[in-house]
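After the structure tokens below, expect a handful of questions from me.
All protein chains but one are shown in place.
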Amino acid sequence: MADTKRGRELLTVPLLRRESIGEQYHVLTFDVPQGVAARAGQFTMLRGDEWGDAPLLPRPMSYLTAGTTPSVLIKVIGEGTARMARAAPGEPFTLLGPLGNTWQLPSQGRRPLLVAGGVGIAPLLFFARELTAAGIRPIAIYGGRTARDVPLEDELVEVADVHVTTEDGSRGRKGRVTDVLPELASDETEIYACGPDRMMAAVAEQCALRHLRCDVSLETPMACGYGVCLGCPVPLNDGSYLYACTQGPCVDAARIAWGAGAHAPARKEIRGTP
Amino acid sequence: MADTKRGRELLTVPLLRRESIGEQYHVLTFDVPQGVAARAGQFTMLRGDEWGDAPLLPRPMSYLTAGTTPSVLIKVIGEGTARMARAAPGEPFTLLGPLGNTWQLPSQGRRPLLVAGGVGIAPLLFFARELTAAGIRPIAIYGGRTARDVPLEDELVEVADVHVTTEDGSRGRKGRVTDVLPELASDETEIYACGPDRMMAAVAEQCALRHLRCDVSLETPMACGYGVCLGCPVPLNDGSYLYACTQGPCVDAARIAWGAGAHAPARKEIRGTP
Amino acid sequence: MTSQAVRIGELTLRNPVLTASGCFGYGLEYDDFYDVATLGGICTKGLSLHPRLGNAPERICETAAGMLNAIGLANVGVEAFCTEKLPTLRRRGVTVVANIFASSVEDFVAITERLEREEGVAAIELNVSCPNVKEGGIEFGKDPRMSARVTDAVRKKTKLPLWVKMSPEAGDIAGVAVACESAGADALTAINTIRGLSIDVGKQRARLANATGGLSGPALRPIALRIVWELASKVSIPIIGIGGVFTANDAIEFMLAGATAVQVGTANFTDPRAARTIADGIETYCEARGLSAMELVGRART
Partner (left out) sequence: MTSQAVRIGELTLRNPVLTASGCFGYGLEYDDFYDVATLGGICTKGLSLHPRLGNAPERICETAAGMLNAIGLANVGVEAFCTEKLPTLRRRGVTVVANIFASSVEDFVAITERLEREEGVAAIELNVSCPNVKEGGIEFGKDPRMSARVTDAVRKKTKLPLWVKMSPEAGDIAGVAVACESAGADALTAINTIRGLSIDVGKQRARLANATGGLSGPALRPIALRIVWELASKVSIPIIGIGGVFTANDAIEFMLAGATAVQVGTANFTDPRAARTIADGIETYCEARGLSAMELVGRART
């Protein structure tokens, strides 16, 4: 996938606004006069300048929009995202980016079919906007546990033909994205998925069976986000690893050893201080 | 000095308001419906609930006022006070207090002479208000480096006959509190001092020479503030220590071994983990 | 209602939460906060044969997610503890673990004999992180042989449960642990502080009068957890985890790693109620999973 390492910048900028979507989801928009040349699929390492010594590491977040008011959609998980969810306009953040690769454009004549789970919508909504602008309106399956877990659905509808699923049926069709996928996936489509690992694995499996190309955007823990810590390996079928921050996060699902992921039985190599 | 250990409480309450007095000084007022029964000289261990793992320890702060809207006056020194200086109304803080002893009332017929340096004004302004309420209007010498370093002077003037000194002469008389003290100190006065260690030592020395009683409020690093860590020793003339958090912070200056204070040549006792 | 009681050898504790030595005074400062008798137990400030004044200030300073202390083992001495502190604790039904230290085997024994004469001491915890003056100041706790000798000597003098507190600075902690186990220790507490240093770049000198001091707090937790994890596979006696336990989840981490109980130290400084809150949190965690406290022990090891 197009490697766009060039032009990474480290910017300390004020939070412009924070829009809450329920308690768990927030859109953070930053003020970057010179602009950020990010494209769909890429991410930023985001950290609050007022965090002090803890939380220590920046948090990887996909760009929801780029330009002079880049934004991210965050879901509250732990301490880092909790602080983002409390941030007030004017609070300084440092953004390192754009990092990682971008979604690869669909092959000639293939229609993109986006499959998003919860906060996985961020890089796919950005992608849908790029595609629509390029005259390719994608199909999208957007799933969550409840109606509360499908933020930005309205924005997605503007740029894609959307099918929503919720596990409790409180919104859209009752069920999972993988219940709808078979009806929409065809040889005329190429699949792009982002969401919980289990969802992406299931989508990848369905696509493999039907020999459909499927790209996924991976979430692995990251310390640096730009290729120096080697903390973000993704096990591949050939027994090697790719590094999600520089060789991803967008990866052809067929290359990934889905089982071997997080907590495969550790290969204990030389122990002691790595 | 009156020990008022009883009735210490651990309260988690929202910041009601923060008034900035220049960049360095801020008055933080909290909302405590049930009230805090603190008296002048006592302090609270104050910590922001949103601080996380760092800064770790609560910060000792003298009460400026008590009751249902207790307040403190903070001077920005490092990370902890910097966070207090950024705090927004509604932000939760935990206050442990009231801690420590109170100023001892002057002996019959003696007029209290308060000597404050910079942020040392807090426990003394509180005391001046108590005294005036009790019909004893104190004299006060209030010094700072510049006009910016004598916050709350106006409030002090309401409850004391105030003599201001600044080292650069930008406010009141040019010089130090100890330049004025000799003119005001007499056998009819009892001295109460709070400010930088060096100032208190100088005041204590002047008082000792004239055999005047002088109480000081000490600033020592504290971990617990309530007597269990033994981190706050004050070297006394008899070679022993008193613990500032429980046996202080208000102490008869004559008992203190001023030289031996912070960083007296360490008595290396059993080394290793203390 | 799952059981929160845990067994440390012969001794059964109400729940797995104790307070750590030096971070809880003598357990008498908490009337305003909660009933200390509801804890699994408390470890006293380290007791020596004779009272000690401790080091000159500064004795403490803060570091990243931690603090350094060089208190210098200030304490009232074992005699004053027995006559002035213990009676109250006994009356209140507090489970008291007497933490003791000395710089000679003889003194360890002498302190033990004094405690033996008292009712209401639930266990003795040996702080062996002190240099042995007789042997040129080599730290007892860094050397398996010397740790075993202290343990053995004290063991011979008391039937009380005997806990030995591990120094994380030993090169061969497992060796020390095994040596103490064979010498008759009923449990190991891990860990004591690791010595650190902090310098004031303005004043260009060490912040502490003693220069170095023991590091405690959350910063220490991962190291303490790793040591508990390693010791749990080396000894069969119970391990009590210490090091940066600030929340119930921190305590649960230690238990899942192999600790039968935990001690709460520095957290008492940021919140006098910490130990009580942590005990409640562990119970809630157990309730939600239908597990007893004992069933948490070592659960992450398999």
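Letters A, B and C name the chains as they come in the text, with residue numbers starting at 1 for each one.
In this text, contacts are C-beta pairs under 8 Å (C-beta built on N, C-alpha and C of every residue); 3 or more make two chains touch, one makes a residue touch a chain.
These figures come from a predicted structure and were not determined experimentally.
Chemist: Which of the displayed chains are touched by the chain that has been omitted?
Modeler: Listed by label, the shown chains it touches are A, B, C.
Chemist: Given that one chain is not shown, which residue among C:R14, C:R92, C:K157 or C:R226 touches it?
Modeler: With C:R14, C:R92, C:K157 or C:R226 as choices, the missing chain is touched by C:R226.
Chemist: Consider the whole complex, including the chain that is not shown, and state which of C:E29, C:E125, C:E253 or C:E283 touches that chain.
Modeler: Going through C:E29, C:E125, C:E253 or C:E283 one by one, C:E253 is the residue touching the chain not shown.
Chemist: May I ask you to list the residues on chain B that touch the chain which is not drawn?
Modeler: Against the missing chain, chain B presents residues 53-54.
Chemist: Given the full complex, what residues of chain A touch the hidden partner chain?
Modeler: Touch set of chain A with respect to the missing chain: 5-10, 47, 53-58, 94, 96, 220-235, 240-241, 260-274.
Chemist: Which chain C residues touch the hidden chain?
Modeler: So the residues of chain C touching the missing chain come out as 63-66, 68, 142, 169-172, 194-199, 201, 204-206, 211-212, 215, 217-223, 225-226, 229, 244, 249, 252-253, 256-257, 285, 299-300.
As a working rule, only the chains that are shown with their structure count from here on.
Chemist: Roughly how far is chain A from chain C, centre to centre by C-alpha average, rounded to an integer in Å?
Modeler: Each chain's C-alpha centroid was found; their separation is 46 Å.
Chemist: Could you give the separation in Å between the centres of chain B and chain C, each centre being the mean of its C-alpha atoms?
Modeler: 34
Chemist: Which chain A residues sit where two or more other chains touch them?
Modeler: In chain A, residues 53-54 touch at least two other chains, as defined above.
Chemist: For chain C, what residues touch not just one other chain but two or more?
Modeler: Expected reply: 64-65, 218.
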